[in-house]
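Of the protein chains in this complex, one is absent; all others appear in place.
Let's look at chain A:
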Amino acid sequence: MFRNQYDTDVTTWSPAGRLFQVEYAMEAVKQGSAAIGLRSKTHVVLACVNKANSELSSHQKKIFKVDDHIGVAIAGLTADGRVLSRYMRNECINYSYTYESPLPVGRLVVQLADKAQVCTQRSWKRPYGVGLLVGGLDESGAHLYYNCPSGNYFEYQAFAIGSRSQAAKTYLERKFENFVGSSREELIKDALIATRESLQGEKLRSSVCTVAVVGVGEPFHILDQETVQKLIDEFEIVREDEPPAEPQPPAEQDAPADQGTGADQGAAAASPDVAPMDI
(Lines give C-alpha, C1' and ligand atoms only; values in the text may rest on other atoms or scores of the structure.)
Protein backbone atom coordinates (compact mmCIF):
# COMPACT_ATOMS: atom_id res chain seq x y z
CA MET A 1 0.00 0.00 0.00
CA PHE A 2 1.63 3.22 -1.09
CA ARG A 3 0.80 6.86 -0.56
CA ASN A 4 -1.82 8.16 -2.92
CA GLN A 5 -4.13 11.09 -3.30
CA TYR A 6 -7.11 9.43 -1.59
CA ASP A 7 -5.56 8.62 1.73
CA THR A 8 -5.49 11.95 3.55
CA ASP A 9 -9.01 11.82 4.92
CA VAL A 10 -10.95 8.98 6.42
CA THR A 11 -14.01 10.36 4.68
CA THR A 12 -12.51 10.08 1.21
CA TRP A 13 -13.26 7.03 -0.88
CA SER A 14 -10.72 5.80 -3.38
CA PRO A 15 -11.96 5.04 -6.89
CA ALA A 16 -11.58 1.37 -6.06
CA GLY A 17 -14.01 1.75 -3.18
CA ARG A 18 -11.45 1.69 -0.38
CA LEU A 19 -11.03 3.87 2.67
CA PHE A 20 -7.28 4.04 2.97
CA GLN A 21 -7.18 5.61 6.39
CA VAL A 22 -9.12 2.67 7.78
CA GLU A 23 -6.74 0.26 6.08
CA TYR A 24 -3.76 2.13 7.48
CA ALA A 25 -5.32 1.82 10.92
CA MET A 26 -5.48 -1.94 10.40
CA GLU A 27 -1.79 -1.82 9.50
CA ALA A 28 -1.13 -0.35 12.93
CA VAL A 29 -2.70 -3.45 14.41
CA LYS A 30 -0.39 -5.65 12.37
CA GLN A 31 2.62 -3.78 13.69
CA GLY A 32 1.73 -4.27 17.34
CA SER A 33 3.06 -7.27 19.25
CA ALA A 34 1.05 -10.44 18.98
CA ALA A 35 -2.12 -11.27 20.85
CA ILE A 36 -3.80 -14.67 20.70
CA GLY A 37 -7.18 -15.94 21.75
CA LEU A 38 -8.82 -19.35 21.79
CA ARG A 39 -11.99 -20.75 23.23
CA SER A 40 -13.67 -23.99 24.19
CA LYS A 41 -17.32 -24.42 25.06
CA THR A 42 -16.76 -23.15 28.58
CA HIS A 43 -13.49 -21.20 28.66
CA VAL A 44 -11.65 -18.50 26.77
CA VAL A 45 -7.89 -18.04 27.00
CA LEU A 46 -6.14 -14.85 25.93
CA ALA A 47 -2.38 -14.64 25.60
CA CYS A 48 -0.03 -11.96 24.35
CA VAL A 49 3.59 -11.33 23.71
CA ASN A 50 5.02 -8.63 25.91
CA LYS A 51 7.93 -6.87 24.34
CA ALA A 52 9.49 -4.16 26.40
CA ASN A 53 11.05 -1.28 24.52
CA SER A 54 14.36 -1.73 26.21
CA GLU A 55 15.75 -3.77 29.03
CA LEU A 56 15.32 -0.82 31.32
CA SER A 57 11.62 -0.38 30.78
CA SER A 58 8.55 -2.33 31.72
CA HIS A 59 6.33 -3.85 29.09
CA GLN A 60 2.96 -2.43 28.15
CA LYS A 61 -0.19 -3.86 29.58
CA LYS A 62 -2.08 -5.49 26.75
CA ILE A 63 -4.66 -7.59 28.54
CA PHE A 64 -7.45 -5.87 30.45
CA LYS A 65 -10.16 -7.19 32.67
CA VAL A 66 -13.42 -5.63 31.57
CA ASP A 67 -15.74 -7.42 33.98
CA ASP A 68 -15.78 -10.67 35.87
CA HIS A 69 -16.95 -12.42 32.76
CA ILE A 70 -15.18 -10.44 30.01
CA GLY A 71 -11.56 -9.69 29.22
CA VAL A 72 -9.78 -8.16 26.25
CA ALA A 73 -6.34 -8.50 24.66
CA ILE A 74 -5.18 -5.73 22.35
CA ALA A 75 -2.66 -5.23 19.57
CA GLY A 76 -1.71 -1.93 18.04
CA LEU A 77 -1.84 1.51 19.64
CA THR A 78 -2.07 0.54 23.29
CA ALA A 79 -3.29 3.99 24.24
CA ASP A 80 -6.33 3.56 22.01
CA GLY A 81 -6.77 0.12 23.51
CA ARG A 82 -6.79 1.51 27.02
CA VAL A 83 -9.43 4.06 26.16
CA LEU A 84 -11.65 1.42 24.58
CA SER A 85 -11.18 -0.84 27.60
CA ARG A 86 -12.36 1.97 29.80
CA TYR A 87 -15.44 2.34 27.58
CA MET A 88 -16.10 -1.38 27.80
CA ARG A 89 -15.74 -1.39 31.57
CA ASN A 90 -18.15 1.49 31.79
CA GLU A 91 -20.75 -0.22 29.64
CA CYS A 92 -20.48 -3.40 31.68
CA ILE A 93 -20.78 -1.68 35.00
CA ASN A 94 -23.74 0.42 33.90
CA TYR A 95 -25.58 -2.63 32.63
CA SER A 96 -24.83 -4.50 35.85
CA TYR A 97 -26.13 -1.59 37.88
CA THR A 98 -29.44 -1.39 36.05
CA TYR A 99 -30.12 -5.06 35.51
CA GLU A 100 -28.00 -6.76 38.22
CA SER A 101 -26.89 -9.11 35.54
CA PRO A 102 -23.70 -9.37 33.47
CA LEU A 103 -23.70 -7.71 30.06
CA PRO A 104 -23.71 -10.43 27.40
CA VAL A 105 -20.37 -10.25 25.61
CA GLY A 106 -22.06 -10.40 22.19
CA ARG A 107 -23.84 -7.13 22.91
CA LEU A 108 -20.74 -5.39 24.23
CA VAL A 109 -18.87 -6.33 21.09
CA VAL A 110 -21.56 -4.82 18.87
CA GLN A 111 -21.50 -1.59 20.87
CA LEU A 112 -17.73 -1.50 20.52
CA ALA A 113 -17.93 -2.10 16.80
CA ASP A 114 -20.49 0.67 16.36
CA LYS A 115 -18.22 3.00 18.29
CA ALA A 116 -15.32 2.16 15.96
CA GLN A 117 -17.52 2.67 12.91
CA VAL A 118 -18.31 6.23 13.95
CA CYS A 119 -14.63 7.06 13.62
CA THR A 120 -14.64 5.90 10.03
CA GLN A 121 -17.37 8.30 9.06
CA ARG A 122 -16.39 11.62 10.65
CA SER A 123 -13.94 13.96 9.01
CA TRP A 124 -12.73 15.26 12.35
CA LYS A 125 -11.94 11.85 13.81
CA ARG A 126 -9.50 9.08 13.08
CA PRO A 127 -10.06 5.35 13.39
CA TYR A 128 -8.89 3.60 16.55
CA GLY A 129 -5.54 2.01 15.78
CA VAL A 130 -6.08 -1.09 17.84
CA GLY A 131 -7.43 -4.57 17.29
CA LEU A 132 -9.23 -6.17 20.22
CA LEU A 133 -9.64 -9.82 21.01
CA VAL A 134 -12.63 -9.89 23.33
CA GLY A 135 -13.21 -13.07 25.29
CA GLY A 136 -16.25 -13.48 27.46
CA LEU A 137 -19.30 -15.42 28.53
CA ASP A 138 -22.97 -15.05 27.92
CA GLU A 139 -26.05 -17.24 28.10
CA SER A 140 -24.87 -19.53 25.35
CA GLY A 141 -21.40 -20.17 26.72
CA ALA A 142 -17.91 -18.87 26.00
CA HIS A 143 -17.21 -16.57 23.03
CA LEU A 144 -14.19 -15.02 21.38
CA TYR A 145 -14.56 -11.99 19.14
CA TYR A 146 -12.16 -9.87 17.14
CA ASN A 147 -12.95 -6.16 16.83
CA CYS A 148 -11.31 -4.34 13.95
CA PRO A 149 -10.56 -0.60 13.54
CA SER A 150 -12.92 -0.70 10.58
CA GLY A 151 -15.88 -1.34 12.87
CA ASN A 152 -16.21 -4.95 11.81
CA TYR A 153 -16.30 -7.72 14.32
CA PHE A 154 -16.06 -11.45 13.87
CA GLU A 155 -16.52 -14.41 16.14
CA TYR A 156 -13.71 -16.93 16.26
CA GLN A 157 -12.87 -20.31 17.67
CA ALA A 158 -9.27 -19.13 17.79
CA PHE A 159 -7.42 -16.15 16.37
CA ALA A 160 -4.18 -14.23 16.53
CA ILE A 161 -3.40 -10.61 15.69
CA GLY A 162 -0.31 -8.44 15.62
CA SER A 163 3.18 -8.97 14.29
CA ARG A 164 4.17 -12.53 13.41
CA SER A 165 0.66 -13.66 14.24
CA GLN A 166 0.59 -15.70 11.04
CA ALA A 167 2.78 -18.34 12.65
CA ALA A 168 0.39 -18.59 15.57
CA LYS A 169 -2.58 -18.71 13.21
CA THR A 170 -1.02 -21.56 11.29
CA TYR A 171 -0.66 -23.55 14.49
CA LEU A 172 -4.20 -22.71 15.55
CA GLU A 173 -5.60 -23.69 12.16
CA ARG A 174 -4.20 -27.16 12.65
CA LYS A 175 -5.64 -27.57 16.11
CA PHE A 176 -8.80 -25.51 16.34
CA GLU A 177 -11.29 -28.26 15.58
CA ASN A 178 -10.52 -29.84 18.94
CA PHE A 179 -10.83 -26.69 20.96
CA VAL A 180 -14.58 -26.93 21.56
CA GLY A 181 -14.11 -29.94 23.79
CA SER A 182 -10.78 -28.93 25.29
CA SER A 183 -10.25 -28.77 28.99
CA ARG A 184 -9.08 -25.55 30.57
CA GLU A 185 -5.52 -26.82 30.91
CA GLU A 186 -5.29 -28.01 27.31
CA LEU A 187 -6.58 -24.67 26.12
CA ILE A 188 -3.95 -22.76 28.09
CA LYS A 189 -1.27 -25.07 26.79
CA ASP A 190 -2.38 -24.49 23.22
CA ALA A 191 -2.38 -20.74 23.84
CA LEU A 192 1.19 -20.88 25.10
CA ILE A 193 2.33 -22.98 22.17
CA ALA A 194 0.68 -20.55 19.77
CA THR A 195 2.45 -17.69 21.56
CA ARG A 196 5.73 -19.49 21.19
CA GLU A 197 5.11 -19.81 17.46
CA SER A 198 4.85 -16.07 17.10
CA LEU A 199 8.05 -15.54 19.03
CA GLN A 200 9.74 -17.34 16.17
CA GLY A 201 12.74 -18.97 17.67
CA GLU A 202 13.00 -16.85 20.76
CA LYS A 203 12.67 -18.74 23.98
CA LEU A 204 9.24 -18.75 25.56
CA ARG A 205 9.45 -17.52 29.13
CA SER A 206 6.75 -16.20 31.39
CA SER A 207 8.49 -12.82 31.38
CA VAL A 208 7.73 -12.27 27.70
CA CYS A 209 4.14 -13.37 27.68
CA THR A 210 0.93 -12.79 29.60
CA VAL A 211 -1.91 -15.30 29.84
CA ALA A 212 -5.45 -14.71 31.05
CA VAL A 213 -8.42 -17.05 31.47
CA VAL A 214 -12.15 -16.68 31.84
CA GLY A 215 -14.67 -19.50 32.09
CA VAL A 216 -17.97 -20.70 33.39
CA GLY A 217 -17.58 -20.42 37.15
CA GLU A 218 -14.17 -18.79 36.77
CA PRO A 219 -13.98 -15.00 36.72
CA PHE A 220 -11.57 -13.35 34.32
CA HIS A 221 -8.09 -13.13 35.73
CA ILE A 222 -4.51 -12.89 34.53
CA LEU A 223 -2.34 -15.85 35.49
CA ASP A 224 0.68 -14.92 37.54
CA GLN A 225 4.17 -15.39 36.19
CA GLU A 226 5.00 -18.41 38.33
CA THR A 227 1.96 -20.37 37.17
CA VAL A 228 2.69 -19.50 33.58
CA GLN A 229 6.35 -20.52 33.87
CA LYS A 230 5.33 -23.86 35.37
CA LEU A 231 2.94 -24.50 32.51
CA ILE A 232 5.62 -23.57 30.00
CA ASP A 233 8.10 -25.91 31.65
CA GLU A 234 5.64 -28.77 31.38
CA PHE A 235 5.64 -28.77 27.62
CA GLU A 236 8.94 -27.02 26.87
CA ILE A 237 10.76 -30.13 28.07
CA VAL A 238 9.10 -32.23 25.41
CA ARG A 239 10.43 -29.93 22.72
CA GLU A 240 13.96 -29.85 24.13
CA ASP A 241 14.18 -33.64 24.39
CA GLU A 242 12.84 -34.33 20.93
CA PRO A 243 16.11 -33.97 18.98
CA PRO A 244 18.08 -36.60 21.04
CA ALA A 245 15.55 -39.45 21.62
CA GLU A 246 12.23 -40.21 19.89
CA PRO A 247 10.80 -43.17 21.86
CA GLN A 248 10.13 -40.95 24.85
CA PRO A 249 6.37 -40.49 25.07
CA PRO A 250 5.36 -36.83 25.05
CA ALA A 251 4.46 -34.67 28.08
CA GLU A 252 5.32 -35.11 31.75
CA GLN A 253 7.88 -37.75 32.72
CA ASP A 254 9.97 -37.50 35.86
CA ALA A 255 13.49 -38.50 34.77
CA PRO A 256 13.74 -36.43 31.61
CA ALA A 257 11.85 -33.69 33.44
CA ASP A 258 14.74 -33.26 35.87
CA GLN A 259 17.26 -33.02 33.08
CA GLY A 260 14.91 -30.72 31.23
CA THR A 261 14.52 -28.27 34.08
CA GLY A 262 18.23 -28.49 34.72
CA ALA A 263 18.92 -27.50 31.16
CA ASP A 264 16.30 -24.78 31.37
CA GLN A 265 17.74 -23.29 34.51
CA GLY A 266 21.23 -23.51 33.12
CA ALA A 267 20.21 -21.67 30.03
CA ALA A 268 18.26 -19.15 32.05
CA ALA A 269 21.18 -18.42 34.34
CA ALA A 270 23.59 -18.14 31.44
CA SER A 271 21.55 -15.69 29.35
CA PRO A 272 21.22 -12.26 30.89
CA ASP A 273 17.69 -12.99 32.05
CA VAL A 274 17.29 -9.52 33.42
CA ALA A 275 13.54 -9.52 33.74
CA PRO A 276 12.23 -6.14 32.64
CA MET A 277 11.08 -3.93 35.49
CA ASP A 278 8.04 -5.49 37.05
CA ILE A 279 5.71 -2.61 37.67
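Assume contacts are C-beta pairs under 8 Å (C-beta built on N, C-alpha and C of every residue); 3 or more make two chains touch, one makes a residue touch a chain; residues count from 1.
The criterion applied here is as follows: contacts and distances are computed from a predicted model.
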Given the choices "Nucleolar complex protein 3 homolog", "Glycerol-3-phosphate phosphatase", "Proteasome subunit beta" or "U three protein 7", state the protein name listed in UniProt for the chain not shown. "Proteasome subunit beta"
Across A:107, A:122 or A:221, the one contacting the chain not displayed is A:107
Using the document's definition of touch, tell me which of A:138, A:186 or A:233 contacts the absent chain. A:138
Those residues of chain A which, in the complete complex, touch the missing chain: 97-101, 104, 106-107, 110, 138-140
